[in-house]
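Apart from one protein chain that is not included, each protein chain of the complex appears where it belongs.
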């Protein structure tokens, strides 16, 4: 049994990690730490984790995180670096934050405004040869929730040359849990219910460079992505509508579907829906699945792919545990479900 | 005082027409008609219209619609034609359905699968010289809710030549009231809450040809539009995220904003928000306003415009009454508010 | 035209006051003030109030509130007293907070933990002879949102002796806008969506003594009320389910309905629904109406009354303006609608 610590256990990502770890057959939950909530009981923050109701939240210190096989970091951006540096190399450290996702220090500075901490193994097993790399790594950066959905949506088309990475347009609807438990007026329930709103419009959202980085890894020399996140009234879920010009206008929906079917045939957590059915976020709530559908808009000359994930599961904590399984030699799907909680 | 009839008074569009007409100082509400609900009381269908609670719903017949100055048709697609044909030419007939929106019979047949009923004056006063035309017309077709938001969003950029109508991409989040009171499983509350889903993907949604028609009127020879509607958990509202390649890559956000400011300066119901603030549907619930913001994504080379409307108000019933005001010689803004019901 | 100031213009109650005042034909909106938001533009806080988008928010000081005919106070509890004291007696001051609602200083201290500021005219025109008293008053305390719904629900039955004020049980579902724009974790959208939760259970909610006070005024010597508020995922609205033992077990639903019909016959903002139809909050969103229905549970020996209001309109700002109309000699219904925004 792996002994696990979770730093940042009182936030939404930390809560989702613990929800999944509690059902995971190969782990023992060790220390749970947080910043300002240290000294309280976990049940005050995560009332849905009935079995951990009386667990004390410890301060996030290297001491409290030491002595575990795996340490999950679910901390504010910019704070994972120093903590990870103090942990032994053989400890598997999995960062749910952004600190180690980007390769290019300049892009990091431009979008995050601080010094680049470094680059860890990118924790998206379905992507290129990442499954293999994750299996040999002890420092893993979990992808952002939007990049997870967009990369899975575009990956097969890029690999097959259906699209080139030019003029990609993504509009992704998301629930507020992706923003974390931050006390900001626009995240209040009364403001969010009955409302849809765009934010980070025009290329300024921090997940932009990560999406472009993934397209570059898929062969695009100078990918262009117009990315607009839209906040909608559901607590969880991302629905990413992605499109790009067809390289060859004779591509049909059928041939595109064939490409996606083959690409995801062996993947447990990326499922192309039967023809005619479109993804809905409700169907993946709490599951590690990404549901996808693809079509060709002949008149517009674009490939359109829609992907649905749970931003907290496949988009954060589920993806993190999938990487943990690989890094620790467990079956990749251990403790991860493809079944959503619906309706 | 204008005497008004509403055909289709038990649906969502009919209910919104009555909500606005009840507060309109220049009208008297005459006959209210419906199909299968004839003989019931309006209060059973529209409990929010307290003053009309005890009104009897009459059958939708020419007799019941005759003798009114204005007749609003809020009927299923394909049923407005015969009714309108029997009403006198001098009666102002305003159709909230799709029947008379499209000019091209072939496009009509392709998307609606029936014979084309004709083309009426397009009831979008902000669009080209429509304000003038509506003022001299007695047969008016209210635009679709999505085309209203998308046309307002792209109109100034098209007119100023910032974009060409090529490679337009629109993803629009909408609430289920736009689908009407239809008893379909996917419109049940339990399915919609906590879920976002795309539908009509890949160029097949019926509002597609209407959006292209408007772009052609704005000068595009052969516009291409990738349009994806997304159903999200709010009862009302559309948030349309629209983008298109810049004709001139040196266009800046500032110059684009200047174009929009000038275009909408004299418009009561299209409001460019101050720089840095993005539209949210909650802010326009129940109002006839379209809130807009525009930016340039330099890296992607695209102009991005986000527009928020209430699909039932500016998107249907409010737009219809705005046209009625013009057609009947009233001040355009009579009985129409720019104030939303929020939070 | 009355010149109006609003203190606390950036909160939900302040926003709703301004939404209604903007449509009110007898007022001019004067100074808008707030605490920490002074110096900002109103549009940053109230994006739905399109016409006031560029209004500057002034600091809440006596100087900024002086020189108006009516001053609305929408401030945190405990802060209205000193401000009101500095305003001239002839200025109509209407407090949307709790400070001046209770008569009994001891009850005030017990539930609010501070010194009692005094008692102003209770701004519920439908209640006893309050309509008359409000008309002669310049200091008016707007009732709490829950007490408004519960008092309207129980008033006719108390007056007719159907119930005695003993063993009243109220469970009231409410949206989070009633809690104001407070930055508290349990008010975040991600926590509230998909969740119902009780709070202030067991007699400790601050609206408890106000409900009892109203029952005493209606003749109960020592009323007992079990009151449980329940937070549910809608931004606005209260649905109060109220019951009490029948004094006379032979009371029938018909006779109870007759009592309510007579009691509310002349009331514009309390509407008994037709037999068989039950109130729903959506039907009163944005309206000043209270929708009610009453029945007798013969087996349980209880009268059950359900009342729906919009907590921000009839429950706060609408009620406040109704009182302003009376205090200023305007027709009571000026600027107040009975029409909800639905669906």
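As written, the chain order gives the labels A, B and C, with residue 1 at the start of each chain.
Here is the rule we use: contacts are C-beta pairs under 8 Å (C-beta built on N, C-alpha and C of every residue); 3 or more make two chains touch, one makes a residue touch a chain.
Bear in mind the structure is a predicted one, so any value in this text is a computation, not a measurement.
**Student:** Write down which of B:177, B:251 or B:313 is the residue touching the left-out chain.
**Tutor:** Residue touching the absent chain, from the options given: B:177.
**Student:** For the chain left off this view, which of A:7, A:32 or A:49 is in contact with it?
**Tutor:** Answer from the full complex: A:49 touches the omitted chain.
**Student:** For the chain that's not shown, point to the residue among C:24, C:181, C:207 or C:302 touching it.
**Tutor:** C:302
**Student:** For the chain left off this view, which of B:233, B:301 or B:319 is in contact with it?
**Tutor:** B:233
**Student:** Could you pull out which residues of chain B are in touch with the chain that's been left out?
**Tutor:** 12, 175-177, 181, 183-185, 187-194, 233-236
**Student:** Which chain C residues touch the hidden chain?
**Tutor:** Residues 167, 169, 171, 173, 188, 190-191, 193-199, 201-203, 208, 224-226, 228, 230, 232-237, 239, 241, 243, 245, 253, 278-283, 285, 293, 295-302, 304, 306, 308, 342-343 of chain C touch the chain that is not shown.
**Student:** Which parts of chain A are in contact with the chain that was left out?
**Tutor:** 12, 15, 19, 22-23, 41, 43-44, 46-51, 53-54, 177, 193-194, 235-236, 271, 273-274, 277, 280, 282-287, 289, 291, 337-343
The rule we apply is simple: only the chains that are shown with their structure count from here on.
**Student:** Please tell me whether the contact surfaces of chain A and chain C are same or different in residue numbering, using the over-half criterion.
**Tutor:** On the two sides of the chain C and chain A interface, the residue numbers are mostly the same, over half being shared.
**Student:** Would you kindly tell me how far, in whole Å, the mean C-alpha position of chain B lies from that of chain A?
**Tutor:** Whole-Å distance between the two chain centres: 37.
**Student:** Mind pulling the chain B residues that touch 2 or more other chains?
**Tutor:** 193-194, 235-236, 280, 282-283, 285, 342-343
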